[in-house]
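Read through the structure below, which is laid out as structure tokens, and then see the notes.
Omission of a single protein chain aside, the complex is shown with its protein chains in their original locations.
The block that comes next holds chain A.
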């Protein structure tokens, strides 16, 4: 009964929270009920959905940019050994630049605008995608490329029917770690240079020392990201790997 276990586990956590908030009565540790009231009030005023929407939009945009650019670069490096040898030090460098540095530099160089914000998040994720997709491209089976060249597949067909299916396990891996990383960085980007979104709200409540507000927004956003995982990522993955599950 995994579903029951999960429910029991979450209920236990909530109970622990409620007991702790009862023992240490303070504005710094609101009870679950207080957080729920804040959440309801924010939802009723429409602020909650406006800010969640803004953050979700940035997550989606940064995710798409990071996956497309990272896949293109990673595939190229995986296929060309010479380019890989040359660019590998760049990759190592970018992998080790802290997210905060990229965000600050992006705002200084490109201004406090949406493109800089999304770009900064994408740049933080791209090196990880490149590393994963490079492994994927190295594992390409040459027999399929030869098939495509003998039967003169068009480029769109090659990408859709030969390249992407072979990359699919790597895409799934990069996607998963990607969404988790991106939404955390998006909050930092919003905190530093945007005037809406979950990150901005959290910085606002931080200045007011309003922990109930901080927790309300955090929990709402975690719930959305879990819903994305269960309702989009997993069904898509099941569709992409349907050919694997049927045994001979």
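One rule holds in what follows: a contact is a pair of C-beta atoms (placed from the backbone, for glycine too) under 8 Å apart; a residue touches a chain by one contact, two chains touch by 3 or more; residues count from 1.
Just so it is clear, contacts and distances are computed from a predicted model.
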Study note, to complete from the structure: Answer for the undisplayed chain, UniProt naming, from "Putative ABC transport system permease protein", "Rieske-type oxygenase", "ABC transporter ATP-binding protein" or "Benzene 1,2-dioxygenase", is "ABC transporter ATP-binding protein"
Check your understanding: Which one, A:27, A:161 or A:238, makes contact with the chain that was left out?
Key -> A:161
Review point. Where does chain A touch the missing chain, residue by residue?
Key: 143-144, 146-147, 149-154, 157, 161-162, 165, 168, 243-244, 246-248
